[in-house]
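Every protein chain except one is present and positioned as in the full complex.
Should a chain be cited, it is by its letter among A, B and C, assigned in written order, with residues numbered from 1 in that chain.
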Amino acid sequence: MPCFPEIDRIRYEGPDSDSPLAFRHYNADKIILGKPMREHLRMAACYWHTFVWPGADMFGVGTFKRPWIKPGDAMELARFKAEAAFEFFSKLGIDYYSFHDTDVAPEGASLKEYRHNFAHMVDELERHQESSGIQLLWGTANCFSNPRFAAGAASNPDPEVFAYAATQVFSAMNATQRLKGSNYVLWGGREGYETLLNTDLKREREQLGRFMRMVVEHKHAIGFKGDLLIEPKPQEPTKHQYDYDSATVFGFLQQYGLEKEIKVNIEANHATLAGHSFHHEIATAASLGIFGSIDANRGDPQNGWDTDQFPNSVEEMTLATYEILKAGGFKNGGFNFDSKVRRQSLDEVDLFYGHVAAMDVLALALERAAAMIENDQLQQFKNTRYAGWDQPFGRAVLSGEFSLEALAQHAFDHELNPQAVSGRQEMLEGVVNRFIYR
Amino acid sequence: MPCFPEIDRIRYEGPDSDSPLAFRHYNADKIILGKPMREHLRMAACYWHTFVWPGADMFGVGTFKRPWIKPGDAMELARFKAEAAFEFFSKLGIDYYSFHDTDVAPEGASLKEYRHNFAHMVDELERHQESSGIQLLWGTANCFSNPRFAAGAASNPDPEVFAYAATQVFSAMNATQRLKGSNYVLWGGREGYETLLNTDLKREREQLGRFMRMVVEHKHAIGFKGDLLIEPKPQEPTKHQYDYDSATVFGFLQQYGLEKEIKVNIEANHATLAGHSFHHEIATAASLGIFGSIDANRGDPQNGWDTDQFPNSVEEMTLATYEILKAGGFKNGGFNFDSKVRRQSLDEVDLFYGHVAAMDVLALALERAAAMIENDQLQQFKNTRYAGWDQPFGRAVLSGEFSLEALAQHAFDHELNPQAVSGRQEMLEGVVNRFIYR
Amino acid sequence: MPCFPEIDRIRYEGPDSDSPLAFRHYNADKIILGKPMREHLRMAACYWHTFVWPGADMFGVGTFKRPWIKPGDAMELARFKAEAAFEFFSKLGIDYYSFHDTDVAPEGASLKEYRHNFAHMVDELERHQESSGIQLLWGTANCFSNPRFAAGAASNPDPEVFAYAATQVFSAMNATQRLKGSNYVLWGGREGYETLLNTDLKREREQLGRFMRMVVEHKHAIGFKGDLLIEPKPQEPTKHQYDYDSATVFGFLQQYGLEKEIKVNIEANHATLAGHSFHHEIATAASLGIFGSIDANRGDPQNGWDTDQFPNSVEEMTLATYEILKAGGFKNGGFNFDSKVRRQSLDEVDLFYGHVAAMDVLALALERAAAMIENDQLQQFKNTRYAGWDQPFGRAVLSGEFSLEALAQHAFDHELNPQAVSGRQEMLEGVVNRFIYR
Partner (left out) sequence: MPCFPEIDRIRYEGPDSDSPLAFRHYNADKIILGKPMREHLRMAACYWHTFVWPGADMFGVGTFKRPWIKPGDAMELARFKAEAAFEFFSKLGIDYYSFHDTDVAPEGASLKEYRHNFAHMVDELERHQESSGIQLLWGTANCFSNPRFAAGAASNPDPEVFAYAATQVFSAMNATQRLKGSNYVLWGGREGYETLLNTDLKREREQLGRFMRMVVEHKHAIGFKGDLLIEPKPQEPTKHQYDYDSATVFGFLQQYGLEKEIKVNIEANHATLAGHSFHHEIATAASLGIFGSIDANRGDPQNGWDTDQFPNSVEEMTLATYEILKAGGFKNGGFNFDSKVRRQSLDEVDLFYGHVAAMDVLALALERAAAMIENDQLQQFKNTRYAGWDQPFGRAVLSGEFSLEALAQHAFDHELNPQAVSGRQEMLEGVVNRFIYR
């Protein structure tokens, strides 16, 4: 018996459709820049946000009445939830999904139960993947919800907690490998501190470095071909999280010689909580060579916590997608909807409304960004703006032919007196709008 | 003729004094942890904030009527300003000062004039230093106010601007060397972007890397023994500044192999603008081995720009000072008052009120922090909290004896089930208050 | 059998005590400005934060293992919780407590059960109050946690939800009256919106106005002598909450003619989330004549959500207490610890550590503020600063003797040319520190 009996498969109906249960822009096989939309976007639905969160917040209990969230046999409910999830993915027509270990299988009361439950559910997921054709964008382990992780997982003051986290990551990496996941994600939700008064930053950093080293070695040991991704977040639930943003992660990776081994999974809402634009985080990661994947959502510009709303700004997503295309597009990564319907959106159909609207936003953003690439006025402007650095003097400076003294002498001798030139910000903003509002 | 005829030298009068022109806590030669207060604190007054800023803001013109800020012969006024500054430093009884090249000498209309004016004023400063005994904490170059730097100095799209900045840094480093400065500071006030639409992050980062490399080589070439310091700031005047915070600077330094050559100068107000506590930035820099010096001020917790107010929280400064003492105290660094009196504090006596109150705050903070060190309950708590990592199992994990698989196997085999333990945050906060309010 | 068998009654041991389970400053009967400390401070412990919250956050389940939070008979556990609470209050030596209806009694599955359970527990509380001497600072109703309130209580689009909320407020007001509570509090946790797209601001405001009118009339009907208090908060759980801050509440009250009937309960953490200092909110409410009571806690300056930490800054609380004393001190209000121990502070002793340290902070703040009042240099400064308004010209202007034209003519005729005078901010900050660090 289907879980969503009143919903048919979502179809592309074109821009004139008024149905909130049809795509107006996402036409999966439409070719954009030589590739189908679906292959550019590699969109994924999130197990946790859509099937696990009950609609609770810090001031109120869950509002959702999902049939798979209720008292009862935990394993049976887990199987039911998986049925529901794959029915949802299929009806939505989304190609990928993502999960935490404890989203798909009951955690159990011991490592033995954990291992048993998870193994069983991986079998179930494999079966669902095969019958539906849905693929795994990434797997991960939840090493932050259980009280044992209150003071961190790898950065915990207790090495046994480190070891416990290691078992979960070991299991989840292996599951991801078996389910042919494209990436394995590490979000250090409690790798941070509540107060510096009880925290040894240096020790905890070394612990994290060691943990990541082990993860990298295990990836190679099992021959996992996907990417390892750290997901930066600045704070929440901790006061300060060590993987603050992409630049901070880059510093960490270099310190432990991992900058070629681990990339970042950038979440829009985490970027803005860190005081950056989403665009900035993507451009920064790309410029540092560590861009991996995207958690597509949005935060509320007036609220200081992770609201994980569905992306709904074509304007913002066009710039994000432009930046990703300029960086070569996704390799293993994709757009994962790390997004929840609001607590008041308590019907199951709201899950469809949220995803359908967001998938259309990404499809539109892809079309607009592709048009920007095809007539790349931003790139042309940059080429002109930095042209001096491609001339002999600029090249000589950059290649190290001048010492500071020699360069100062050159400037004195030539009586250099360079003047400011316009950066044309308003004109360029107009150019972008011309592509978005054709 | 003195510039501050109504002010006598500020003296230590002890805690019972009610005079706003006396120290109640700063007793320069008092021995704390085996060293005079003055040597712990190494306090400096800022040329720019105290002698150059006219009391203007974005919505109003200057309110200050300093005799050295008026129309007239620029060099004569510069000499007058230097007289005033050293009279101020001496009357205040502060041991150090700091300056930008263009604070002390008129910029001139050409590099030739710049070089000439600056050289003359360095002679003046040297003379003042000798006669007063005041020392230079650090020098720096202003590569951000002139319109030519609107799009950056080292990160400018025009290599001639890079070269122009090089001449200023070359001159200011040499001046700092000659004036026996303890450090040379680099604040990249325009090294950032206004919009990503016209910006090539990768190019600009390479330019910055090259520039810093040249600076390091020049330091060694001239035998400068002080520290080179980058001053992080997240934004303002730019939308985004590359030296966002200490962790970001650490990533940059590593990329160019400079993490042993350059440290950070941490400003309290910049820390909070970056979304961090001041305490965090110090602890982070110390844990990464790049802690150098402090720009002592405070921001307004409700305002989103650099207010550069004088530090007035003993509570905050005690934790900061504790962290610095734990990291070994200042080597070349010190507490530089990167602080301005408010635009309404327009009298010259207000300059004294601001500095005297702030110096007392630091003196008190030092005393409280020293007491915390002498009975280091925070450290004792941390030692216990992390004790597991000093035991054989923890050491084995950290030293790499376990692969991820082996560690997972160990956890399964031993049926590990570690539990959360209290972090005692409230108790520790009480401990700190017991030291502050003895 | 006691719930906290290892804790003795907390006693005043004086400033030299090193015990985290003794007061160093809170000496309940010490006379300050002619009144015992306890009567100035009127401190209260919160039922919800200390006995109901399980240590959960949005990313993890509860870490606390309280004996009264477990499966079992709900009423029996409620009685047990009340036992524990009053043992805690008594051992702590705090004079007041506060509660929501659903903190003390199980909500039940119907209004009938709700009424029955609550009535029974009010009997229990009355008994505990009598035997312990602990008093009720305020009661309130939780009209925000149950899913039915997801879209608001009084501002709900469904009038039946309005009516449901009315039953709770009716019951909780009556309970507060019977338990001799000093105030009745209204926090509109869901009175706001998630999105303007589905919200009619005008309608919802009218509903709120009507609700408050009914509450005021009921107060008079039952002869409740305490204060009615609205607790402002800007957002969270909603995107935007209507009672944003004190100034906003003042506008609302005036619109419905309630500005003489309802005051505000100001929470430190809510003030800062609204972009104000705690000091500001108190001073504003006092200046508008609507200051009522305080929810004493603190937020994290770097985190954008309600962290409800225990207050630990004597500096901040001294200014807050100074402002309250200047406004005449508390009438019915008091300092209610709307504060939670951190999720990692999972032991029951942590509840004591948190409260003891915070009570000491308030005691110290009271002493410092009293000293500021006794030698009121801030007031003297203000008197001089505004003296012109007490002169004939100033009085004439303020009393309306001049039209705009007449005043302009006066200025032209007298060639007025007033100049800025120093506001002496830094000097005054030094004055405050002299009182705090005597």
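Operating definition for what follows: a residue touches a chain if its C-beta (ideal position, glycine included) is under 8 Å from a C-beta of that chain, and two chains touch if they have at least 3 such contacts.
It should be emphasised that the depicted structure is a prediction, and the values quoted were computed from it without experimental measurement.
Among the residues B:R342, B:H355 or B:K382, only B:R342 touches the chain that is left out of the figure. Touch with the chain omitted from the figure is made, among A:F310, A:F335 or A:Y386, by A:F310.
The chain that is not drawn here is touched, among residues A:H128, A:R190, A:H276 or A:K382, by A:H276. The chain not shown here touches subunit C at positions 110-112, 115, 147-151, 157-164, 166-167, 169-171, 173, 194-203, 205-207, 210, 213-215, 217-218, 221, 234-235, 240, 244-245, 247-248, 250-252, 254-255, 274-277, 279-280, 283-284, 286-288, 319, 323, 378, 381-382, 385-386, 388-389, 391, 393-394, 397-398, 400, 402-405, 407-408, 410-412, 415-421, 423-425, 428-429, 431-432.
If you put the missing chain back, the residues of subunit B touching it would be 55, 57-63, 144-147, 149-151, 189-190, 194-195, 235-237, 239-240, 273, 300, 302-306, 342-344, 346. For subunit A, the residues touching the absent chain in the complete assembly are 15, 18, 20, 24-25, 63, 272, 275-277, 280, 301-302, 310, 312-315, 341-342, 344-347, 350, 353-354, 356-357, 360-361, 364, 420-427, 429-434, 436-438.
By our rule, only the chains that are shown with their structure count from here on.
At the interface between subunit A and subunit B, over half of the residue numbers appear on both sides, which makes the contact a same-residue one. The copies subunit B and subunit C differ by a rotation of 180 degrees on their C-alpha atoms, rounded to the nearest 5. The set of subunit B residues that touch two or more partner chains comprises 275-277, 280, 420-421, 423-425, 429, 431-432.
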